[in-house]
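Only one protein chain is missing; all other protein chains are in place.
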Amino acid sequence: MKFIALIVVSLTGALLLYGTAEFPDWGDPSSPASLHVSNYYIEKTYEETHAPNFVTAVVTDYRGFDTMFETAVIFCAGLGCFLLLRDFTGKKEHFYRHIPTGVILHVKNGKKKLTTGKEFEYMDKDWVPHDLINKTVCRILIPFIQIYALYVVAHGDYSPGGGFQGGVIFGSSLILFAISYDLQTLVERIKEKILGILAATGVLIYAGIAAICMPMGGNFIDYGKLAPLLPAGSHVRALGMLGVEIGVGIAVMAIMAIIYINIVSEGRHDEGL
Amino acid sequence: MHWPIDLIILTFVIFCAIAAITVRDLLATAILFGAYSFLMCLLWTVMGAVDVAFTEASVGAGVSTVFFVAAIFRTSRRSRD
Amino acid sequence: MNDLLPLIVAKYNYWMYVILMMIGLYAMIAKNNLVKKVVGMNIFQTAIILFYVSIGYKTDASIPIIKSSDTAHGMVVRAADYINPLTSCLMLTAIVVSVATFGFAMALIVRIYRRYQTLEEDELRMRLSE
Partner (left out) sequence: MDNYPVLIVVAPLITALLAGLFVWIEERLSYPIVLAGLAVSVFSAINVLIQVLASGSIQYKMGGWPPPIGIEYRIDLLNAMVLCLVSGVAFLNLIASCRSVKQEISDRAGSYYTIYNLFVTGLLGVTATGDLFNLYVLIEITSLTSYAQVAMGDRDRGPLASLNYIFIGVIGASFYLLGVGYLYIQTGSLNMADVAAIIKDAPASSTVLTAFILCILGIWIKMALFPMHVWLPNAYSYSPVVFSRVVAPLMTKVMVYVMIRLMITVFGYDYVFKTLHLADAVVWLATIAVLAGGIMALAQKNLKKMLAYIIVCEIGYMVGGAWLGNRLGMTGAILHILNDALMTFALFLGVGNIIYKIRNVDLTDLKGLFGKMPWTMGGFVLAALSIIGVPPTCGFFSKWYLLLGALEKGAYHFAAALIISSLICAVLFFKVFEICFFEPALHGLENPHSHGAIEEAPVSMLIISGLVSLSLIAAGFYSGTIVNRIIIPFLG
């Protein structure tokens, strides 16, 4: 098996290196790649869309159709993990330890869960006991991560960042919450139903804003045509981009949480890392 | 001339990639894989593509490693090759 | 020796991306453990992103965010000042695709382990055949 792999690898490597023979030098400004279309983007972006960050303008406006399908790709991944791993049966038996007396209770297929805290303590090979320092530090840290994530989403036009990066950071703050406490508290705090709805609405916001341009008379993602809906004198395209970024941020945040919860608890949404 | 930084980081990236594949313990692979993503993010910052670097840092080094460790938690750390 | 250096610098990125891709491809085909194959797949995809980003690079050009000096009226924006924004835009999509595939592959690995209790290709083939 290793021998076939070496042959395939060396063949494709030779083909690729043969292709690089006539490449323009790395980094010279007169290579065809940086002359034809990209000059238009650099020179015209600020005039037309009033967004200082060229990349965000190209991502959401000039080639916004790609990014809509990119958001659909991450939505497919989240949906795929849900469809594949989620099993609604859940574990039947749970173990509790009565702290004062140390007696271990074995609850068979109990729908009702005992309230853990002073009286009882949850016993499970996956369940990780809370670590005080870890819990308090994360409790302080998480709000600031979320504010930073909102900043990244909001400042997509001005600084590097945007909907997708902000959504991932917000999603990882939820994952940090699940790791520092335990998965049970996150699942109770943010129901699976809310995550599912947020994931779908995020991508719908993107596709909706893009689709509203059609009845307004423009082609599919023509933010310019949204002017009558927005307050007069505002930069229509920049606001259209911001709306789309928010949609992507919401969708990605929910999908990162869905994928993490399903992988770590093998779909039972009860106990995990 | 700042190109030496680019060459150095590129060689580090290749060492990280080879290490991530050859090491046996899967958790070590996860950490090396996170390091590989972080070095790639560094490389792209040097090359000026800051948006791509930001995404790779938050996604490659951040969330992929979390999914990786979560999957190892549910499967096994041992790997025979 | 000194004329060799510019030649190396000129094509170093493109040789390196080919080597990275081949490492990823080798791992995907030759490795026995499924997780290692998934890591190889991700290295394979990241190498292509490296190729695209090194296309977009221009020497001594700044990051693709317009300088405040250029936004004053009448100031013409010179294209050589900024790196190519198009390749960065394409690569945002490629990174998202590689994360989506990586996340889904991890979900599959958890599912396979739950059913067969192993992630080694040869053990899996034995358990499949019986």
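We just call them A, B and C in the order they show up, numbering each chain from 1.
Note that a residue touches a chain if its C-beta (ideal position, glycine included) is under 8 Å from a C-beta of that chain, and two chains touch if they have at least 3 such contacts.
Worth saying up front: this structure is predicted, and the values here are computed from it rather than measured.
K.L.:
What chains on display are touched by the one that is not shown?
P.N.:
Hidden chain, whole complex, touched shown chains: A, C.
K.L.:
Looking at A:Ala72, A:Leu114, A:Leu176 or A:Ile190, which residue reaches the missing chain?
P.N.:
The single option touching the absent chain is A:Ala72.
K.L.:
Considering the whole complex, not just the chains shown, which residues of subunit C touch the missing one?
P.N.:
25, 28, 34, 37, 41, 44-45, 48, 51-52, 55, 86-87, 90, 93-94, 97, 100-101, 104-105, 108-109, 111-112, 115, 124, 128
K.L.:
Of the residues in subunit A, which ones touch the absent chain?
P.N.:
15-16, 18-24, 31-38, 40-41, 61-66, 68-70, 72-73, 75-77, 79-80, 82-84, 86, 88, 193, 196-197, 199-201, 203-204, 207-208, 210-211, 214, 218-224
To be clear about the criterion, only the chains that are shown with their structure count from here on.
K.L.:
If you average the CA atoms of subunit A and of subunit C, how far apart do the two points sit, in angstrom?
P.N.:
Computed value for the inter-centroid distance: 19 Å.
K.L.:
If you average the Cα atoms of subunit B and of subunit C to get two centres, how far apart are those centres in Å?
P.N.:
Whole-Å distance between the two chain centres: 10.
K.L.:
Hunt down the residues of subunit B that sit against at least two other chains at once, touch-wise.
P.N.:
Each of 50-51, 55, 59, 63, 67, 70-71, 74 in subunit B touches at least two other chains.
K.L.:
Where does subunit C touch two or more other chains at once, residue-wise?
P.N.:
Residues 9, 12-13, 19, 26, 54, 56-58, 61, 63-65, 83, 87-88, 92, 96, 99, 103, 106-107, 110, 114 of subunit C touch two or more partner chains.
K.L.:
For subunit A, which residues are in contact with subunit B within the complex?
P.N.:
Interface residues on the subunit A side: 53, 55-56, 59, 160-162, 164-165, 168-169, 171-172, 175, 256, 259-260, 263-264, 266, 272-273.
K.L.:
Quick check: in the complex, which residue numbers of subunit B touch subunit A?
P.N.:
50-51, 53-55, 58-59, 62-63, 66-67, 69-71, 73-74
K.L.:
How about subunit C: which of its residues touch subunit B in the complex?
P.N.:
9, 12-13, 16, 19-20, 23-24, 26-27, 31-33, 35-36, 39-40, 42-43, 46, 49-50, 53-54, 56-58, 61-65, 83, 87-88, 91-92, 95-96, 99, 102-103, 106-107, 109-110, 113-114, 119-120
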